[in-house]
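This structure is in structure tokens; I'll ask about it shortly.
Removed from the display is one protein chain of the complex; every other protein chain stays in position.
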Amino acid sequence: MLSAIQSLGRSGIEFCDNAGKTTLFLMHALIARPQGLKSFRLLVPQLYMVGVLSMIIIIVSGLFIGMVLGLQGYTILVKFGAEQALGQLIALSMVRELGPVVGALLFAGRAGSAITAEIGLMKVTEQLSSMEMLGVDPLRRVIAPRFWAGQISLPVLTLIFTAVAIYGGYVVGVQWLGVDEGSFWANMRNSVDFREDIVNGIIKSLVFGTLVTWIAVYQGYTCPPTAEGIGKATTRTVVFSSLATLGMDFILTAIMFGGFN
Amino acid sequence: MQKRTTEIAVGFFFLLGILAFAMLAMQVSGISKIYTLKEGYKITADFENIGGLKPRARVTIAGVAVGRVVAINYDPKDYVARVSIVIDNKVNNIPDDTSASILTSGLLGDNYIGLSPGFSEQFYKEGSHIPVENTSKAVVLEELVSKFLSSQASGLK
Partner (left out) sequence: MIGSELNTVEIRNLSFGWGDRVIFDNVSINVPKGKITAIMGPSGSGKTTLLRLIGGQLLPQSGTVLANGFNIPTLERKELYQARRQMGMLFQSGALFSDLSVFDNVAFPLREHTQLSEPFIRDIVLMKLEAVGLRGARYLMPDELSGGMKRRAALARTIALDPNLLMFDEPFAGQDPISMGVLVKLIRLLNDALGVTSIIVSHDVPETCSIADYVYVIADGKVVGHGSPESIKNSDSRWINQFMHGLPDGPVPFHYPAKNYQQDLIGG
């Protein structure tokens, strides 16, 4: 009984210890103030790796999710004679929830794991150590550009994801299933508020971008320098990022959409 | 060499993002105008029952949005709901015997305020007030149902 409490206390302390370490780590990597052109030159290749290379999966997934929403939404709404509301169903689901959340999950799986693996590999092959010994801080040169690239890319990808999905829903709903085009867009426009919905969705994707990239970068930097270690770290990135995203989503949704009046 | 295409690709990436944003802003959402106190003038209206009306709901004339609800308060003296509305400065010819009703937009929609202009030569300005006599309350489902049931009951008798 006593030992159970002891081990609980120990895990509690370990958790706080880890939380502290990750925060300090993040601050070190970020409080490195960008040095103008040099930092920009480091950022662009990372934006390519993290953002551009994720576009395919985002666009294709967005299209399919939108089309499925269109199909499923129509099937349910037509029972109530409310198929004119299909546009607003798709738009609100995507803009408020599915866009930021599913976008973040896909991003964690594709870009997050890639970042972790890359940094982990640099650690295993002692590239990070040798950079330190050459007098260059790897936190500034390797970690920080990747962090900012992830932070910037996810909101952009989320916007593309949402827009493509709505288009996919339009194709299925209007062109295929025959929902009236005018009411599709008009109802949508009437019920989606720019400030409430779209801006909130963007805020969500900013928060998720911070979480996912932070976890990815930290796991890569602190992984045990073995092949097995990198594998485990990559898995941890995907799992922790997904859980953090979903948990944070609940909190944000409650704040943004829950507490009316 | 490889660097050039990378930069072009990243530029394209952001371009797509901006396009997506523009599409979302214009096609998907009605960019809502929040009338600040400089762009609009404030009037109040009393309602017996506001139903599901919420702050930032639309205020329309002939179906066109001309203002926003900014606050909903309860007046304990008159036992009414006092709704504060900001109306676009450009719409400055609303007669002061105009009536206000709380309507529902579409089948599943939110509540908004619809104004039906009256015939007076005097217009509303900053600080005007629509008394409860000139407003009709929201349609509340329970009252509808009990009305229906009682009309049925009297019918059966």
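A and B label the chains in the order they appear, each numbered from 1.
The working rule: contacts are C-beta pairs under 8 Å (C-beta built on N, C-alpha and C of every residue); 3 or more make two chains touch, one makes a residue touch a chain.
These numbers were taken from a predicted model, which means no experiment stands behind them.
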| item | value |
| --- | --- |
| Interface partners of the hidden chain - shown chains only, full complex considered | A |
| Which residue of A:Q72, A:S129, A:Q175 or A:T226 touches the chain not shown here | A:S129 |
| Touching residues on subunit A - with respect to the absent chain | 121-122, 125-127, 129-137 |
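The working rule: only the chains that are shown with their structure count from here on.
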| item | value |
| --- | --- |
| Residue ranges of subunit B in contact with subunit A within the complex | 3, 6-7, 9-10, 12-14, 16-17, 19-21, 23-25, 27-32, 34, 54-55, 105-110 |
| Parts of subunit A lying in touch with subunit B, wherever the complex brings them together | 44-45, 47-48, 51-52, 55, 82, 85, 91, 95, 153, 155-157, 159-160, 162-164, 166, 185, 187-195, 197-198, 260-261 |
